[in-house]
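Missing here is one protein chain; the remaining ones are kept as they sit in the complex.
After this line comes chain A, so read on.
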Amino acid sequence: AERTRLRRAVVSAIENDPTFSRDDQYFQSQNERYEAAVRKAVHVQKKMQEMGWSENGPESVYVYRALSGDVAFLLHRVFMRSISVLGSDKQVAKWIPLATEFQLIGSYAQTELGHGTYLQGLETTAVFDISTQEFILNTPTISAMKWWPGDMGRSATHTVVFAQLYIQGKCYGVHPFIVQIRSLQDHSLCPGVIAGDIGPKMNFEHIDNGYLMLQNVRIPRENMLNKFCEVQPDGTYLRRGSQQINYFTMTSIRISLISDEAILPLMKACTIAIRYSVVRRQSKLKPGEEEAKILDYQTQQEKLLPQLAAAYAFHFVNRYLQELFNRAYKEIRGRNFALLPELHAFSSGFKAMITQHCTSGVEICLRACGGHGYSLLSGLPSLYTKILASCIYEGENTILLLQTARFLMKCFAAASAGQPVPPSVTYLAAGKPGTCPARDKVDFLSPDVYTEAYQHAAVRLLSSTAAKLQDLIQSGAEKHEAWNQCTVQLVQAAKAHCQYITVKNFVETVEKLENKAGIQKIMKHLCDLFALHGIFSNAGAFLHAGYISGAQMDMVTASYLDLLAVIRKDAVPLVDAFDFTDKSLNSALGTYDGQVYQRLYEWAQKAPTNTQMSPAYEKYLKPLLHNKLSKL
């Protein structure tokens, strides 16, 4: 409650400041959006100083939530984080104050034109020159150009460049370097640097995603981030700690994006679509009555309510991940890397599963709003075009799921051999055969019954894939070829694992809730719906495992459809509980008061196409229309 009060205070302070207004967002060009984002980013710093909010305080989280990401310099924060994690104490002391004071603006340049998720494939080189104690950075080919980094096209003065380190002709792999790219005086490009904006995208028009080419750019030896690896003046290469630490920044970004970039947009989309569905009426359910609210149609409930349940499910699993992360972070600071593999596997898998699910959820919401969903004024197209980028950035989802699968296969092998495995995957060893005990549709409202079904599906997929992999290798296939042959199944197995954990965690969370005002009961319904929808829509996997029979699947379907009607009643309060202000939704369809049509009409009249005279009429239409008149 204290946090809610604080959040509301921050949100209202931001929203009442006209500089942060998003009224024109849908009408602006790329250049205008970019300028507005820079203006807001600058103003945020001022505002935070004025209000006495600190960058690390709870307020700052709410500030960014209120801005809906429509602000520049988000990569500046990644820049700072990577320095704090990868930099030595000395480097932190030098760069962080400069960055905090905005004496420089940072970016984070990893991805290249021809290389993405596969870090080792990067081509940019950093060659150590002992004579001058400098690194010489180069972009040897066109596909080696840095491509996509945010804030880099126009804003950034510095960036962390990932490059292959060469010392005396030997390659030591990818390392991070701080490179200045623009002058601090007049913002012109530094010598040897070519940089610019990569052009229009589906969204993120306010962000200047950039390209960067380096030609013999020299930086001092001290600019290599060297908490974990160091090049000494004589060219000796020293490694401290695990090499996996390079992945740690990525892991932490993945976890933080799950909430901000995937779950929040889904919550917003649900809010808009569900509110609109109780305003919009269409056809009649009963002859002679008024047209029915579309949310009363079973088909509409079937589209939206599972998305609502998923938003809650992911919200809870995200908390679980946060805890895991905090624990691991604490240990890593003590240079204990034991939790890192599990954390890495989990953050990869959940990032992939959740972003994918949320993306399709937002699209379902968009399409559930009929024609008006297609108007930018509904807010849904921009939510969608933004969230779908999350399936790719910070690791393409398919590749991430394969990383999770690799971890799970290792654990599975260990568990089968009776070796210890991390607690989250002990179920792999405990896999018991048998069939689902449900006899009636109400049995499927028992969390034990469906959790067991999910566990069973995950174990079966993992064990059958492991067996196939083994077969292929034994029949003479090379290891990597066998792996490629199994990747489709491995992806499914990794997803099944993440789904199982999500369901399990949802059940456990519900059990721990206090039953104030019937909240626990409502959450239990949502949990049931989430679990049964997953079985219903993926019936093949569950039937195939032989755990659930055809007759039981009919029970699942019946139970699932019954739940839709039950949750229908609470649907509006459940989205109201997300507590988005009208301004943060920025949607003509999803406002709290339900005045949809009036607002749609008012907003449309503000469109530049209506406020400015159309140049096309005088230039083209008039001659066309008059062309014939004159000849008649």
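The rule is short, and it goes like this: a residue touches a chain if its C-beta (ideal position, glycine included) is under 8 Å from a C-beta of that chain, and two chains touch if they have at least 3 such contacts; residues count from 1.
We take it that contacts and distances are computed from a predicted model.
Its record in UniProt calls the unshown chain "Peroxisomal acyl-coenzyme A oxidase 1", which is the match among "Pantothenate kinase 2, mitochondrial", "Glycine cleavage system H protein", "ESCRT-II complex subunit VPS25" or "Peroxisomal acyl-coenzyme A oxidase 1".
From the set A:Gly371, A:Gly418, A:Pro433 or A:Gly476, the residue in touch with the chain omitted from the display is A:Gly371, counting the whole complex. The residue from A:Ser143, A:Asn216, A:Asn326 or A:Gln470 that touches the chain not shown here is A:Ser143. Although one chain is not drawn, the whole complex shows that of A:Asn16, A:Ser29, A:Ser54 or A:Gln470 it is A:Ser29 that touches it. Contact with the chain not shown here comes from a single listed residue; of A:Ser21, A:Gln180 or A:Gln282, that residue is A:Gln282. In the complete complex, the residue from A:Ile136, A:Val231, A:Leu428 or A:Val491 that touches the missing chain is A:Val491.
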